[in-house]
Structure formats: C-alpha cells, structure tokens
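This report concerns only the one structure given below.
Only a part of the assembly is drawn; its chains keep their places, and the rest are absent.
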Amino acid sequence: MKSYRKELWFNTSSRRDYINITGDVEKCLKESGVNEGVCLVNAMHITASVYINDNESGLIQDYDDWLEQLAPHEPVTHYRHNRTGEDNGDAHLKRQIMGREVVVAVSDGRLDFGPWEQIFYAEFDGRRRKRVLVKIIGE
Amino acid sequence: MKSYRKELWFNTSSRRDYINITGDVEKCLKESGVNEGVCLVNAMHITASVYINDNESGLIQDYDDWLEQLAPHEPVTHYRHNRTGEDNGDAHLKRQIMGREVVVAVSDGRLDFGPWEQIFYAEFDGRRRKRVLVKIIGE
C-alpha cells in the first residue's frame, strides 16, 4: 500500500472565500503515484470546509448568501462561543453545513469525477494562515 | 489490495426523488470480493446526494419538506446561479445539507451497518440520466 500526505496552505484577504483547489489535489495525486485508492481532502481548521460542487461564480455567491442567512455573522453577541473573545461563532456553524472533508475515488491514476465536480476550500474565518490536508492511500 | 469500481445509473421521473440503493451496493460488495476495507458511495453529479438514513416514507417526506423550506425551488430568480440558464440553484444547496458521499466500513464481507442504516440516492434535479460511483478498496 502506498501512502501520501501533503498540506496546502491558504491566507485569504477576506473573512469568507471559496477557492478551487482541484488542480492542487490533482498535482498531489500525480506526486503520490497512486493508481487505485482513495483521496481524503479535509480542512485542518474548524471554521473552514472542503466541499465538492460547481465552479460557477453565481452559485458561490448563492452559497455565501444562504450560509449567512442560516448562520449570520452579526450580531456576534448572538453566539455563546464568542464570549471566549472570538467573533467566529458563525463560522463554526457554516462549516457544518458545507462539511469538513471529501473522499474522492482514485481510478486509473485520476480523481474519479463526474462532469462538473470540483473541489473547493471554503474559508469562513480567514485573514490568517490556515491549511488543508491531502491524504492518499492505495496502490 | 483489491480495488473495485462501478457506476449506478438513475433517471427519475420527477425533479426530486429518494431511492434506496442499499441492495445495489451490497451486490457491488459481493462482486468486489473485498472482506475488510472501506466502501465509498458518492453522487457523481453536484445536484444530488448519497446519504444514510431510515427507509421510512414519512421521514423521506419530512426531508423533502424541510429541504424545500431551507432552499426553496421557487422563485427560480432568487438564485444567481439560475442566471446561467439553469433552474436548479436550489438543488445545489439541498445537496450540501444531505451530503455528497458516504463511506461505509466493510467487515467480514458485509457493509458494517447498524440496525436501520440504509443508503439512499437523493435526486434534486432529475428527469435525466445521472449516476453514482461505488468504489471499494481493501482485501
């Protein structure tokens, strides 16, 4: 069994951001030399997500509006978590909607994707260095 | 390490549908010959989900009502994504609640399930041919 590990680092300029990391993960897969297996991609921070969906700017804005409606940032005093001195209570909730991780099949040396699947890093409390883990196992 | 891959195809007659695919995945597992490992089942389309829950018709109707309340189909002009000519903006949101994939343990040649776990394909933008990927790795 082969095993591969890499961290991808991000530092977004805004609080929330959505970054297409499909190319980065494909590069990892090539480096891993794995032909058949699974590829785990997860946020290593608890106020960010990794998810798979469409690379379409309108949709990304729809997600952002919807998450802000389901778990608004303001008022920050709404969240008990923010009594610890944080202002990111909403980010912990948004991340649960979008998910922590994706597991992608690796077949014939490729990410085994349908026609529109793209991997995104979703940042809900950015403006600092944060990272994603790529772990690939197989043969 | 053994590795197995199969696509399951669907074409629902209504926009939204919920299909129990547990039997199909069990058939895949038998074909794979894997006794110990993991089984990934994921939607290959970004307006559909694979999830695990109860095979109870009232619950499925509860899910459908709830998702429609959290991300209503109408008015279709509500979603920026629909400016691309689509009318499935809601489906991309519903899919994030229900999830893209499940990973199921394989133990002793069986899907290692609790008493009520069943795998469902949830379609949020149907009436066309779409598919699910089953990937099994192990020994």
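Order as written gives the chain letters A and B; numbering starts at 1 within each chain.
One rule holds for everything that comes next: a residue touches a chain if its C-beta (ideal position, glycine included) is under 8 Å from a C-beta of that chain, and two chains touch if they have at least 3 such contacts.
Small disclaimer: the values here were computed from a predicted structure and weren't measured.
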| item | value |
| --- | --- |
| Full count of same-sequence chains in the assembly - 2 placed in this view | 3 |
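Here is the rule we use: only the chains that are shown with their structure count from here on.
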| item | value |
| --- | --- |
| List of chain A residues in touch with chain B within their complex | 1, 36-38, 51-54, 56-59, 61-63, 66, 70, 97-99, 102-105, 107, 112-117, 137-139 |
| Chain A contact footprint on chain B (complex, rising order) | 1, 3, 5, 38, 40, 42-46, 70-71, 79-84, 89, 92-93, 95-97, 99-101, 103, 131, 133, 135, 137 |
